[in-house]
Each structure stands twice: as C-alpha cells, then as structure tokens.
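Just one protein chain is left out here, and the rest sit where they should.
Chain nomenclature is as follows: A and B, assigned in order of appearance, with residue numbering initiated at 1 for each chain independently.
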Amino acid sequence: MYGKGLRPLSIATVAALVAALSLVFFYAPLDADQGFIQKIFYLHVPLAITALVGFVVGGVFAIAHLRSGNSKWDAYSYVSIHMSVIFGVAVLVTGSIWAKASWGHWWVWDEPTLVSFLIVFLMYATYYPFRYAIEDRERQGRYASVFAIVAGAFVPLNFMAVRMAQSLVHPRTFGTANGGLPGSMMLTFLVCLLAIGLLWVTLVKFELTAKSASGQVKRLRRALDAPAPGGRSRVAPEVS
Amino acid sequence: MTPSRAAFAAILAKDLRAELRTLQSLPAMALFAVTTFVIFRFGLDRTQLSGSLAAGVLWATLLFAAILGINRLFVAEREEGGFDAIRLAPIDRSALFAAKATALVAYLVAVELVVVPVFALFFLDSAAPLPPLALVLLLADLGLAATGTLISSMAVNSRARDLLTPLVLLPLVVPLSIAATGALEPLLAVGGPGYHRFGTWLAVLGLYDLIFLLVGYAVFDFLLED
Partner (left out) sequence: MTEPAVAVAGLRRDYDERPALGGVDVSLRQGESLLVVGPNGAGKTTLLRILATLLRPSSGEVRVLGAQLPAEAWKVRGRIGLLGHEPLLYRDLSGRENLRFQARLHGLRGEAAEARISELLAAVEMDRRADDRVTELSAGMRQRLAVCRCVLHEPELLLLDEPDSNLDASGRALAGELIGSRSDRTRVLVSHDPERYRREADRTLELGPGGRVAAA
C-alpha cells in the first residue's frame, strides 16, 4: 500500500541529486576566500533546512495522531523525526567541516545557527530513549506525539534565544553569504535544496513501506499461530 | 462536572499538605544546592563570583536541584493509584497539570528563599542584586514548572523514570537557561546590578513560559487517557 509511487519518486530523487552534484562541481563558482571546501555549504544548508522542516512535519503529524487516534500518523511522525535526526548528524558533520574551512577549528560557538542546530539535535536525540522507555504501545505513541509537539514548539524559541545570546559576538552567518549570493550560486543552492528534500521524502516513504510490510508479516504470522476464538481466524485490519 | 477551579484547588491543597507533612523533597533540594555551591567553590577555586560565572553557577545549581523535585512530582500518583483517582473524577484533567505546575513553582520558590541568600553569603559582596534576581528566578521557575510537569508526568509511566526526566528536560530548558543567565549576568556584575537587555530577557522568559504553559494545558488530557 505504501510502495505505490516509490519507484518514480526514487528516480526523481536520483535525477535531482545528479543534477545538483553536477551544478556544484561544474557550474557553481569557486569561492574567493574559502576555495573548494566552501562547496560543502551546498550540502550543509539544504540538509539543515530539510532536517528542521522534517522536525516540524513530525510535529504536525503528531497533532494529527492525537486528534484522530489513528496510529498511522504516529508512524509518520516517528519516521519523520527519525530521518531528520539522521540528516541532523550529517548537518553537524558538514557544519564542522565548514567551520574548519571558515574559522580553522572543527567546532565554533560563533555560528548561532550551527549552535542552535546542535541543541535541537540533542533535544530530538532524546526521542528514542524516551519512546522506548514506555512499555505500553498505545501510550508510547501518545507520549511520543506529545514529545514531538513540545519539541516543535521548542525549535523556534531555541533559535531565537541562541541568536540573542550571541548577537554581541560578530556573527558570521549565512546572512552575509546569502545577502550577496550571485545568481549561479543561488541556482545551485536551490537545486541542491530540492534534491535533498526529495531524498528525505523518498527515504521516509521507503522506511514507512518497510515498516508497513514487516508489520503485516508479523500480524499474519500471529493470526496463523494463535488459536482462533470460536473457529474464526481474525486478521487484523491494515494499519501502518 | 466539577468546576476546574475547585478541582485545581483540591489537588494543589492535597499536594502541599502531603509535602509539608513529609518534607520529602524540599530539604533535599535545598541541601543539594548548598553542597553544590561548595563543590563549585573548590572546583572553580573562587571565593567570590560575579557576572557570567555567578549567573552560571547559580542557575546550573538551581536547575539540578529542581530536577530532584521534578522527579518526585508524580510519584504519589503513580505508586498509590492516584492517577486512577483523578481519572475517575468528573473533572477537566488539565486541572491536574495546573495544580502540579503550581505546586512545583511553590517548591522552587521555597527552595530559592533559602538557597539564594546562601549564595549571596558565599559568593557575593552585596545583597543589592537580590530583588531583581528574584523576579528573574520567578519567571524562570514558571517555565521550569511547565516543562518539568509535562515531562515528569510522562516519565513517571516509564522504565528508568529518574533518568528520563533530566534527559529530556535539559535540552528543553536550554532557551530558558539562556534567557535566565542572560538577565542574571549583568545583575551580578562587579560594580553593582546592571540592567543591560533586562527587559528583553524577561520578555523571552515570559514567552517561553506562555508557550509551554499553553502547550502543557492543551495536551495534558491526552496524557491521561488510556
């Protein structure tokens, strides 16, 4: 049921990634200050934006889950957050590389967006131990949704607070880069953003499909093994 | 349905009565904080603190002491079937959130009434910053109470509950901590209390409090379902 559309989506993603990489390596101009390593920006920022949007999307799914009680929204929420945390690791790694290129250190506290992202990542990293510590399955889903909503509210507050804390320090943010982004860089950036976004959606869909399939297998197995009450065998309704 | 104010008052009174009678959390929190000050005195090798160092030591200590109390907030409900008692009652369950958060604010204020003067005694050279400091801490306590109540109510129903609360709560209160220490730092400056960006930081604290009090109130009903 979930597998529908996975193939065209994957193809589109691969195409977009190829296009993006081509633009990065062959089209985008070389940065005067930082040289080749600056190109990691085309990976780092789209990853960050995608991860953050993914967290927000996870929160929206969580609201749908609480309001409808349908556990499929819980699965969507979980996978969205899960994928965004993984992308988050990539954000921090590429951010570190960029920091080394820009400031000469593998980590800097000067960059408020990077620092904010670290905190957001730490927040969502607690999602797993939190979720798995709750034993009752339905309660686990509900609590996880509350977590996703609370964490979603936390993200903008966090960015605001970190930015305020560091406004005294000379900020070397994407702003200075973005403000004067020439057309060729902007085009490359947008294509990369599209490609990374598509990658996120494809991977999420992939994981949902895999989960749904393994869930169905488990249910069938249980239905076949369990003694049927009153002679009827009960196959559970298809749910994510 | 019993009006929310009555339910709120009943639960709050019950909690305060139980705590005053057993004094399970309050003395422990205060003692923990004072001992932590001593550890900082030696760890930092300082007998006087000011500015950002003072703000950091004070806030970090209060935060960790608060977590001790937050861990115990719902223990009676969990162990003595109190959740059932409240869930059976014809009340709006968000009243439980409001009552517990209020009780937590009361505990934090009570602890601070002891701990902050001790801090001043140990590390400051004047009591002048204390009044505005109290205001900052009160706003910070509200935010801590909202998030602490929310997280604790979920953690109490899990395995490793004492571990889960600080794990999830600490990142969550980073913005609160930034704003609190941001306001405290100039207050504890060497030359006397300064108010650099005081209003701004208070506004951030207020915003944090408002958002999480609202979120907590809104989702609490879902937390008590089964």
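In the analysis below, a contact is a pair of C-beta atoms (placed from the backbone, for glycine too) under 8 Å apart; a residue touches a chain by one contact, two chains touch by 3 or more.
As the structure is a computational prediction, the values presented were derived from the model and not from experiment.
Asker: Among B:L26, B:I67 or B:I91, choose the residue that contacts the chain missing from this document, as touch is defined above.
Answerer: Looking across B:L26, B:I67 or B:I91, the contact with the absent chain belongs to B:I91.
Asker: For the chain that's not shown, point to the residue among B:T22, B:T35 or B:Q48 touching it.
Answerer: B:T22
Asker: Since one chain isn't shown, list which residues of chain B touch it in the complete complex.
Answerer: Residues 1-3, 6-7, 9-11, 14, 17-18, 21-22, 76, 80-82, 84-91, 225-226 of chain B touch the chain that is not shown.
Operating definition for what follows: only the chains that are shown with their structure count from here on.
Asker: Using Cα averages as centroids, what's the distance between chain A and chain B in whole Å?
Answerer: Distance between chain centres: 32 Å.
Asker: With touch defined as at the start, can you tell me which chain B residues reach chain A in the complex?
Answerer: 147, 150, 154-155, 157-161, 164, 167-168, 171-172, 174-175, 178-179, 182, 200-201, 204, 207-208, 211-212, 215, 219, 222-223, 225-226
Asker: Using the touch definition up top, name the residues of chain A that touch chain B in the complex.
Answerer: It is residues 66, 119, 122-123, 126, 129-130, 133-136, 138-139, 142-143, 145-147, 149-151, 153-154, 157-158, 160-162, 164-165 of chain A that touch chain B.
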